[in-house]
Structure formats: structure tokens, C-alpha cells
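Here the structure comes first, spelled out in C-alpha cells, and everything after it is commentary.
For this depiction, one protein chain was excluded, whereas all remaining protein chains were kept in their positions.
Chain naming follows the written order as A and B, and within any one chain the residues start at number 1.
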Amino acid sequence: MNAVELSGVSKIFNEGTPKQVDAVVDVSLTVQPGEFVSLIGPSGCGKSTLLRLIANLLEPTTGAIAVNGKSSAQARQDHDYGMAFQQAGLFDWRNVTKNIELPLELKGWEKAKRTDRAKQMLELVKLPEFAELYPWQLSGGMQQRVAIARALAAHPQLLLMDEPFGALDEMTREYMQGELLRICAETSTTVVFVTHSIPEAVYLSNRVVVMSPRPGRITKIVDVKLGVNRGEETRNAEEFFSGITAVREALRGTHADHVAANAVRGVEDR
Amino acid sequence: MISSVRRSAFRAGMFVLSLVLIAGLWEFYKFVGPQNGGQLFGMRILPRANSQAMPHVWDMLSRYGRPEMRGSDRKVWSVVLAGAWFSLRLSSAGFILGASIGVGLAVLMARYRVVERGLLPYLVLSQTVPLIALAPLVVSWGGKLQIFGFEWPRWLSAAVLGAFLAFFPVSVGTLKGLTSVPSSSLELMNSYAASWRQTLIKLRFPAAVPFMVPAFRLAASGSVIGVVVAEISTGLKGGIGRLVIEYAREATADPAKVFTAVFGAAALGLVMAAIVAAADVMLMRNRPKETTI
Partner (left out) sequence: MSTDSFASRVIPPAVFGVGFLSLWEGVVRVFDLKPYFLTPPSKIIVQFFTNFGPIREAATVSGKNALIGLIVGAVFGVLMSFTLSRFRFLSQLISPLAVALNAVPIFVLVAVLNNMFSITSEIPRRIMVTLVVYFIVLVNVAKGLTQVHSTHIELMRSYAASDSAILRKVRIPNAVPYLFTSLKIAAPVAVITAFVSEYFGGSQNGLGSRITSNIANSKNAAAWAYVFGACLLGLIFYSISIVLESAASRGGAATKKRN
């Protein structure tokens, strides 16, 4: 069974009005369980919209979305996925532990089970000493780690991430990428990851889905030949650079087309 | 932690100092000012500086220790204290009533956009209109109105007026707080398939607290104003407002007495504010120390 299956999915905002936006057009994609797939493209290419379609935070205009073999709506009701955003979005009034417990509370878990699981997750993201602290007492990177712990608290099989490291500085970002890979390996989670950064997409993914802006389509899917065990030395590997080049070229293709049409903000090349 | 205690002590000290300076200015004017009032720029705007119109500060303070009326045993301070206590209880009742209704209405408005659109303009406008004008009407219900055999006591009018003035800032402020939640947090709750009620309790209400805190402060002073105005507009027996009016009438014979009641009313306001401020501190514990709105 596929973790995520998109068939002919389109999302059109304000259909029929002069303000119509073809955010996503005719996207078909299959994600295998345990895979790490990135969505990359310039602003307005529909990658965040696509993520929210999978999350059932938006309904598709046409097409079908299946998560874990169920409809995306059912998957949301069953808490089959966890989500992380660019802003960690932790609740200021709850300490770290209680923030992680939030999805479990909503699922109706009893207190003892919740506290145990929260502790487990803190160990997973390597922040056990920070259990009683409040979000504003943590750095940006630590807040994101707590957000990831929260996203995985109910042990969902799917993790949806919308540029979670975008607000972090470069060093923290690279560290978090490594941590994310470790955590996902330990929990065998499938990940759909939206990013602006080519190196980040290549470092993390098995496949990189390159998208083009309005209308948002998949231009190309790049296979990353970096294998399963990735570490710091991976960033110097031949395949890493060839992967980056492949993705960049795919983006250039879309970029050139689009620049011809209208002005667009580009993708980071760092 | 220590520095915030020191800061509070400093501010309290400054407050006392400013009071001392005002007393000093008062005495200074008594010393240099015209005994029977005077003119400035052709208008009679200089007050009379004689001891009848402007008693000495120490006379005001010592008045507390002397009996309230000739032949009465009760000292002024005990009468003023009783009056202030009476009004404090009414203000608190008004505050709790008004704040509860305000919060309830805010939740209703947050839930149903159409209710917000219909009511909010009136709520905002009511804060600019002297609703206090209704005070004499509401107080006149006392002793005359009967609802299902329950006779409307006069003190209830004062509490209702206090509630009325407390209600508006709380409803507007709470609504603002309930609806100022970042989209990503709402998306998060959506991703957990949380119901509106769950989102209200776990997200909107806690997020609204920093907005409710200044609204509660306004409501506290509103409830005091409502109660005191109700008391003075028709002399509700037992409260500090009535004492102010009574003593003001005796001001020609006993000039210092009215000040005792005025200070009592001020103390009432300060105590109410202190209670609400303490509640505010409780509500905002564990929050980042950025200043509230």
C-alpha cells in the first residue's frame, strides 16, 4: 500500500473569476512507505498547496488523494500524519512536555500514557532536560525539534513538513537535517518535505519533486543516488553535487520558462 | 525576579512622592493664593485659598480620627471604611457579572461571524457614549420594581451599572484575543481534526489571555465608576458615593470631612485595581515577559 497516492489532483482558487489561481494542476505522485520525498520549486509553484491537500486542510478541485489507503479526510480524522511548519507554532502557555502532549490530549489519551510518550519523544529529539521549560526559553532550532517531537508524538506513519528549517541559520539548519534523518530512520516515517533549498532537498531525500509555478505542475522527479546512510561526509560526496546539479537544471528549465512569462522570486542556490 | 520586585517598590515610592508633592503644591497655593478666589485672564478660575474651601492637608488626615458627627461615637475612618467596603462588594459583584457576560458574548461572536458583524459595532460605539446617563434610571427601579415577586433592591442597580460598564471592554478585548490566533496554529488544530470547542479551550482562550488582561483592568475601573455614579446620582445608602455627597453638603461647616470620603473613594478604586492586577499576574505567569498590549 502506498503511503501517499495523488491521482490527477488539481486545486484552483476563485475558479471562474478574474482572480483565478491555478495553484496545482494535474499532479500525480506516489510515495512509498519509508520514503523521503521533497517538493521544491519557486514561490507560487503550489508545493505548500500540495502539502495542504495531502493534509486535507484543503479540498482538491479535481482528482483523488489517498493516504495510507484511506481518503485524506479519513486520514486526518484518524491522525495518520503529523505536520510541522516554518514557525514552530508551539503554544507559549504550555511547557515543552505539554506542547508535545497536545495531539495526544486531543486523541483522548490518559495522562500517564501521555507523559510517558512525551518523555520518549523528548529523548528522541535529544532534549530531555528541557521538559519543564517554556518555548520562549528555547532557541529556534530547539523549538523546531520540539515541534517535530509533537508531530511524531502519536507515531503517525507520515510526516508533512512545510519548510520547517527555513527560519534557522545555516549551521543549525544542517544540524537539524541530520537529526531529522536520524529520527525518521529510527521511526520509519514517510516524509513529504517542502523546501526552497536545493542542497537541503538533495541531502534529505530519496526523490526530489521539482515543480513549476502557475500553473503548478510537476516538471521532473529527480532520483537521489545517495543511499540510506547519510552523514556529514555525504555533503562532500560526488553524488550529492550531481544531485544538486540535476535539480538545479530541472529548476532552471522551469525558471527560464517562467521568467519569460512573468517575474518570479527564485530559489536559493546555497 | 528580584529586579521586578525592586521596580515595583521604586514605582510605589514614586507614587508616594508624587502625592507628597501634590500636598506640597496644595499648601503652597494656600500660602500664596487669594483668600477669596481670584481672576486670571479675566476669568474667575482661581479657587478660594481660605481654610474653609481648602483645608490644610494635616486637617484632612486628622479628620479621620475624630468622630463623624457631633454626638456620634463612630469615628470618621470607620464610617468611610464601611462605606468603601460596601461599594467594593458591589463593584466586585458588578465586575464578575459584567466580565462573565462579556466573555460569553465574545465566544458567541467568535463562533458566529454574523453575530460579530451585528453586535460589535454597537459594542465599540457604546464605549464612546455616556451610558452612565442611564444610571439614575436604573437606580430608580430600586424599591419600585417587582419581578415575579422578587423586589428589586436598590443596591442591585448599582451592581448592574457596574456590570454594564465592565461588560463592554471585556467583550471587545476578549473577542480580539480569541480571533487573533495565527493561521498556522489553526491549521495545526485542523490537522488534529479538533472540534471548534476543543480549539476554543486549548488554543483560542489561552491565546486570548494577553488581550483579556488589559480589558479586565478597564472593567475593574468601569465597575467602580458604575457603582459610585449609581450611588451618587440617587444617594444609595451605605456606599462611599453617598458619603461623598453627604459630606460635601456639610462642607461649609466641616470642610475637611469631604476629603475623607474622597480619599476613601480613591482607595476603593485602588483596591479594586490591585485585586484585578493580582489576578492578571496569576493569569500571565509562565508567559514571555513582553509587555502586554
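By our rule, a contact is a pair of C-beta atoms (placed from the backbone, for glycine too) under 8 Å apart; a residue touches a chain by one contact, two chains touch by 3 or more.
Predicted model only: the values in this text are computed from it and were never measured.
Taking every chain of the complex into account, the omitted one touches B. From the options B:L137, B:I201 or B:A278, the residue with contact to the unseen chain in the full assembly is B:L137. Checked against the full complex, the one of B:S92, B:S191 or B:S221 touching the unshown chain is B:S221. The residue touching the chain not shown here, chosen from B:V80, B:A159 or B:V229, is B:V229. Contacts to the hidden chain, counted on chain B, fall at residues 10-12, 14-15, 17-19, 21, 37, 43-45, 47-48, 52-54, 114-115, 117-122, 125, 127-134, 136-137, 140-141, 144-145, 179-183, 186, 217, 220-221, 224-225, 228-229, 232-234, 241, 244-245, 247-249, 251-252, 255, 258-259, 261-262, 265-266, 268-270, 272-273.
The rule we apply is simple: only the chains that are shown with their structure count from here on.
Separation between the centroids of chain A and chain B, computed from CA atoms only, is 51 Å.
Contact residues on chain B toward chain A in their complex (touch as defined above): 182, 184-185, 187-194, 198, 202-203, 206-207, 209, 286-288. By the touch rule above, chain A contacts chain B in their complex via residues 52, 55, 57, 76-77, 79, 81-83, 85-87, 89, 91-95, 102-103, 105-107, 134, 136.
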